[in-house]
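Apart from one protein chain that is not included, each protein chain of the complex appears where it belongs.
So that you can tell them apart, the chains are marked A, B, C and D in the order they are listed, and the count of residues begins at 1 in each.
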């Protein structure tokens, strides 16, 4: 198990670097697919079979296809190499810092044996879900193979509200996507491109006023 | 009788302002008539109240009010609608009512295009200033104090000469900065009192006991010992009031603003609004922070003296006659402030008397300067001369106003300045002597102003001007009459104020007083002086 | 003499001039000249009659009840611990004398003005101011409260200011008026501060109260010395004494009747009155008294010297006035209150006379005032000359004329009762002044009326109309005989020949335990000798003047031309006091004011606000610079902040 | 039983209570109805969609009022996922009133700008639903989803003007940065969930309280990151940078909507999470530092940057940042008074800000937003009442009595001083003084007579509904500034009624 995690983790990390640093958007997209897949493997190792499936179908399947489709549609150029500037420095510092800090914090701040791990104590102390009790043992519900059913049950009971919100969310994004991309044939909608262009001088005026102020 | 007169005084102008909105803007005469009527009605009520308020006040206590009303307002934080009229506020309220009548009358034909707006704002300002004078609850007071800026802002921003924009913003930002510091002080006091007494209140009469710590505040980490919380709170109040009065070096908004504002605004702005700082000092700062006041009185009195002399010097070096009057106002307000910081009966009484007097004088001076500007088209001292022959009536009015302005004995301001200087003398003779220097300087610049405009052979601009119209004379006449009348009979003012002033002074001295010569009793009054 | 009588009479005498002033001021411009004249002089005539009644009241009152006060109304009452001032009036011999001088001389001058101002358009204004002056002066002398006295004191200055600047289109008049007023205000301030000291120490400003409580001041102590010095400074400003004297000569810019009334007869002597009135305090402050005496006599000498060098007829008289008042101040400084007051009274008469006679001359010469352009006027202005001569004799102290009695009285008192170890030093100076007085008095008369006419205008000069001559004549008679009558009367009642009756009359006021004798005691040989020496001094001066100037072509600078150049130069330029004050006071103040406007206000006063506002604006520009519009920049800010926050919390955990 | 188990709504098991969601459900229903109606509405009749949406909002408001009385004892519904309490309902009311006001001024504006499409109303209602869910969110998950719901709707609305590059740019910025911020938010939530074992706020609070005297570094990191995510939504410095750009680029009616409601909803969540979940002293002492800093930074940056602006929308954007800083004071202070002070602040901010933006909206000309300073010049001479109303709103934002803004600031500063956080109050006061400068400058411009050589602007006539909105907001500004108790009492009982235990 550990080995799989390490291999998949390493792969995910490498492909993540690929996403960020490959000059071709398409390569980035493919790297991302790879990364997502590697993460899916980790999910599987962690007994999240449901997520494993969702990750592959929704993410690697639908979302990434969409990405690739858009890349194809807009056919972006190869991006010029990034410059090493203040932004880059901030980003790298943050990346290194957060990773190291998280590693240290996780190692030192959390011990799974003993009293340090508070969440577990609390979980045992007060069980929140009366009707849908967990098996609190280490080989409990989560660990049994095939937790799709239990997660699904949770989605329709404990997490009903979030689930419903999700539906609305998708509806909104659907409307939005349709609205944004649809070409209007609406006679009532005056398209005033010239207006948009005509704003330029206005802007200049604004700028001048800044100076004069 | 159960008529809540104070509320009526507050609401009457407001109601009139609302009523104005339904009058078409073309009905100029009606608009003006309504405004004048409303202010006059308010004035009639106020003057009747003041005239009949003799005798002992209704409520006893450390501060007593002849008329007061109290209602719940924001119970959650213990804020109340508590208004009260006592000897100190009475005369200033009377002045308030008067200057607004004057302002309403003076609304000139030149601003007819937006007369409605002007009248509405004027009435709103009256409500706000009256509220400042009547509030006993600190939060209510702050509400009016800051709220006053709104109509004033619109008035000053709308009417006046082309420089008004900058001047107005400067004034508002300056005052707001000071007021906000006062707000912090009010809140500190409120909580300290709440913790100490267990009940929340913004009522002045409740807060008098203090509650703020008198231990010096130590800034953590750097370990610097600073003033006590009480002193800090006092400084917050002082900042707000010193800016409003204004004391040097917080005065820089004043000349610009006075120069740009139209006369109809100036009569009540210079005549009253700037005095509210002085009034509030007496009403709130002295009573709430006796220890701090006693600590800082030396500095504040010194600032007041600096204001007197600095204002006089600045007035001496101006060419613009309106600016001369503006700086003279600074100088005279220094006198008022000096009277307050003496912390004795004479000084504070003098300050109250002088608030009223100076309101009358400065209003008259600004009206006169405005007339001169209208007639000659200039305010440059060097282009004006020889108006006496052309405008004998104006000359006469101006003469009286000038004399009153320079503190001529026999004029109204003498009574105030004498008691102020006496109070200052009791604080420390040096203050009185320096203030005396201010009097001499005042004499110099006021006479130079008056003579420069009125005497000498006429200049091209002053050759062909005519005398003031009878209507203008009728506006000036009561002012000038009051200058003389109150100079000869200042007694009534003192009669009304003395009880409240005594109470305030007692409060200001009521706690551990610091050093300073003790002249609390001026000794026996010789029978020769009394009937 | 009851309180109510005093109240009624005082009210009446105050209201009459005031009513005249108001009437003329408000409606005078619509009335005919005759009516204006009638109002102006009539009100003073009425006041004079009331004053007579008041004098009679005082005279008729029994001994020990010569003084009465009345409370008119409460001016201000600030409660216990505060100021209490009543509008109180006192009628006593001292104020009665002042009332007579003010209304009497005032009446004559008003009558004279009718003629003098005949062609002036502002006659209503003039009479209004004049009446106001009389009113103010009456307030001053009747006041029984120091604060009311200060009010009168300032009102007097005001009327003086108005009248000096009466011809307001003359720039020099305008400046002179302002100068006079500012000087007066400086004196007022001194007076006010003295009042503060008094009220803080005694607790009242009521004059009877002050005098009653005077013993509570330590005699000769610092406090009383300061109080009296301040009072004296106030008096000096009013009476044009060194160092506050420079306004008086300039005040001659006013019309001549004004000079006669205000700057000779009444107002300028108010300082003498003040010190005399506050004698209970001065008696306890010998140092202040000495200061007053020295200043008085010093001013007398200085003014006499200057008078000798001047060529303007009115200025010569003005300096002579200054000199004579110096003598009066000297008198009250050494405690010769009665003598000082007597000289005040006689001086009022003869100096008003001189001014009015000079006015006649000026009038006749169409506003010519330079004595070098006069001469030989005695042919055309014979009556005026006679009157003038009477005044000159009185001024020079020629025996039996009014001035003789008063001046010798006070000088003799100085020798016998003067202060310090060597009273004769001051006396000798006084004799010197007598010589000087004789010199400049007769110099003026000689150069104006005698000799050859210097200009053609002199030939065309006409005698003044009757309305101007009659008052002058009355005064001439008075200055010739007033002293004599009183002297004879004194002799009749076996009293001091010089000022006996007068001193007796005033004695209820000045008799206090601390004060010594009231008048020179002529029974001693020293006193008689002093009188003789003093008189000889006066005669010597007169003789010298006659010798120098009674030539065919009297030269006004006959004396000074023979002296070393520096001295006449100094004297002619009034010892450069104006220039010194200008350099020491006016210019620095103006420079300071200019510096305040040009440097302090913009650089320092505004800088605080400006700095804050600039800083905010700069900060705003800085923030705006970081608002690049680039998403990546925005994201980098977020990341940086988030990183800092996470690290911060982690660090804080380990704390 | 199985059937009922599948349809828990019909026979809800314990913990599911549709009544608690009534306003949200009504609004979501309105959203769906509008979506449908849009398909059958003729372009010229789209004004009716506004009417329908206002009706939906009114219905939701009615439900909110009913719930207010029903929720006298607060509780959570949906297994702790949603708080049914007066706190949330108070926020709901603000959001609904704001939404209704925005909807009233919208049709005219959209018509002028040629943007009148039916999706607009659906999206507005969708966003409003998300905000209300955020206001009542009782679990991290709901917070996240509600934020995303409202965000996605707003992303689209920002770019609603598809032909205007600036609008598109604004949408793009908002979207990318919003997604970026969501990452932080989620990371924080993940850490919090992991360290406490729960996503339900009440349980998290219990876990922290029971956690003993230790502070978990990862929990703190999670809290910090969660704050970053929320700070982005309330546009607090230094996470504010998108605000002025998006406000300026988005159609004005959308700016009006989101400048108020998003902030209000996000603040509700912020207060619920930070003040009432992470309030345990040991934890509080640590996150306080961050919020303290962010509050001060927001006040300073917002006010100072606004000094140098020339666009009214940007100024109001920066002013909104500063106002956020003031409200954050109420979060830092952590006393009941601070909470109801913040609530009062939110209400007053909503009224004044909607009013101010409504002025820009109703002024908008055919084809362009008149939001530059130059275009304000002389407004008072042509549209005196509009200018007066604008002045009033600016004064309220500047904190002048007797407007609502004064008492808002007052309560917040009072809370700070009462909790001995004087420096915070002083920062607030100093920056308030600075803010007066630019508020007044705008006001002054309206009252400056334009020079003859300057272009004269053709401000639109104020429509009935636009005028009504201005009148309502102006009246609200004044009423809240004088009859304080009307709203204050509600805010206090909202604070008292907040859910603390499941």
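Here is the rule we use: a residue touches a chain if its C-beta (ideal position, glycine included) is under 8 Å from a C-beta of that chain, and two chains touch if they have at least 3 such contacts.
We take it that contacts and distances are computed from a predicted model.
Visitor: Name the chain not shown, per its UniProt record: "Acyl-CoA/acyl-ACP dehydrogenase", "Cytochrome c oxidase subunit 3", "ABC transporter permease" or "NADH-quinone oxidoreductase subunit K"?
Guide: In UniProt, the chain that is not shown appears as "NADH-quinone oxidoreductase subunit K".
Visitor: Any idea which chains on screen the missing one touches?
Guide: Within the full complex, the chain not displayed touches A, C, D.
Visitor: Which one touches the absent chain: D:190, D:289, D:374 or D:500?
Guide: D:190
Visitor: Consider the whole complex, including the chain that is not shown, and state which of D:110, D:170 or D:231 touches that chain.
Guide: D:170
Visitor: Of D:53, D:129, D:235 or D:248, which sits in contact with the chain we cannot see?
Guide: Touching the chain that is not displayed is residue D:248.
Visitor: Kindly note down the residues of chain A that lie in touch with the hidden chain.
Guide: 1-2, 5-6, 9, 12-13, 16-17, 19-20, 25, 28-29, 32, 35-36, 39, 42-43, 46-48, 50-51, 54-55, 58-59, 62-63, 66-67, 70-71, 73-74, 76-77, 79, 82, 87-88, 90-92, 94-99, 101-103, 106-107, 110, 112, 119-120, 123, 134-138, 140-143, 147, 150-151, 154-155, 158-159, 162, 166, 169-170, 172-174, 176-177, 180-181, 203, 206, 210
Visitor: Going by the touch rule given at the top, which residues of chain D touch the chain that is not shown?
Guide: Interface residues of chain D facing the absent chain: 140-141, 144-145, 148, 152, 155-156, 159, 162, 165-166, 168-173, 175-176, 179-180, 182-183, 186-187, 189-191, 193-194, 197-199, 218, 244-246, 248-249, 308-311, 314.
Visitor: Need a quick check: the contact residues on chain C for the chain that isn't drawn.
Guide: 624, 627-632, 635-636, 639
Throughout what follows, only the chains that are shown with their structure count from here on.
Visitor: Name, by label, each chain that touches both members of the pair chain A and chain D.
Guide: Touches both chain A and chain D: C.
Visitor: Farthest chain from chain C, comparing Cα centres?
Guide: That would be chain A.
Visitor: In whole angstrom, what separates the CA-based centres of chain A and chain B?
Guide: 65
Visitor: Using Cα averages as centroids, what's the distance between chain C and chain D in whole Å?
Guide: 78
Visitor: Indicate the whole-number Å distance between the mean C-alpha point of chain A and the mean C-alpha point of chain C.
Guide: 99
Visitor: Multi-chain contacts in chain A: which residues touch at least two other chains?
Guide: Correct list: 101, 105.
Visitor: Report the complete set of touching chain pairs.
Guide: A-C, A-D, B-C, B-D, C-D
Visitor: List the residues on chain A that touch chain C in their complex, please.
Guide: 86-87, 90-91, 93-94, 97-98, 101, 105
Visitor: Going by the contact rule set out above, which residues of chain C touch chain D in the complex?
Guide: It comes out as residues 613, 616-617, 619-621, 623-624, 626-627, 629, 631, 633-635, 637-638, 640-642, 645-646, 648-650, 652-654.
Visitor: Quick check on the complex: what are the chain A residues that touch chain D?
Guide: 101-102, 105-106, 108-110, 116, 118-123, 125-126, 128-131, 156-162, 165-166, 168-169, 171-173, 175-176, 179-180, 186-193, 195-196, 199, 202, 205-206, 209-210, 213
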